[in-house]
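For this depiction, one protein chain was excluded, whereas all remaining protein chains were kept in their positions.
And now, chain A:
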Amino acid sequence: MLLSDLLDAPVHDADGRALGFVVDVRLVLDGPLDGVLAAPRLHGLLVSPRTGSSFLGYERTDENSPALLARWLRHRHRGTFLVLWDDVLPPDETHTPPAPTITLRHDYRRWSPALPQH
């Protein structure tokens, strides 16, 4: 699976209700060592309810400037959440093309899209 298969893909819950679109993926570097860095692992998907366009990174922090831009993007992407990759049902490989739909487990959990503060 490629990153571009995931980005902009529609997301549904187990009952088939539309939840939004994948706007970004979150990777963590905790795999085995690959060269100088740990191999990245797909941690989860960022799902925005209304649009598949970019959030420009405002979901990661509480950064608030330039104010007009931040406010507009937050409004456009309100309700964005992080869903863990473990809560995503394995994609139906027989169902290509068109672009796959992401389906979540019925007990999936919505996490805050912000990065943990350190």
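Keep in mind that, in the parts below, a residue touches a chain if its C-beta (ideal position, glycine included) is under 8 Å from a C-beta of that chain, and two chains touch if they have at least 3 such contacts; residues count from 1.
As a working rule, contacts and distances are computed from a predicted model.
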item: Undisplayed chain, where the name is taken from the UniProt record, one of "ABC transporter substrate-binding protein", "Natural resistance-associated macrophage protein", "PadR family transcriptional regulator" or "Putative transport system permease protein"; value: "Natural resistance-associated macrophage protein"
item: Chain not shown: contacting residue from A:Gly16, A:Gly35, A:Pro66 or A:Pro90; value: A:Pro66
item: Hidden partner chain, residues of chain A it touches; value: 3-4, 7-8, 23-24, 53-54, 56-58, 60-61, 63, 65-69, 115
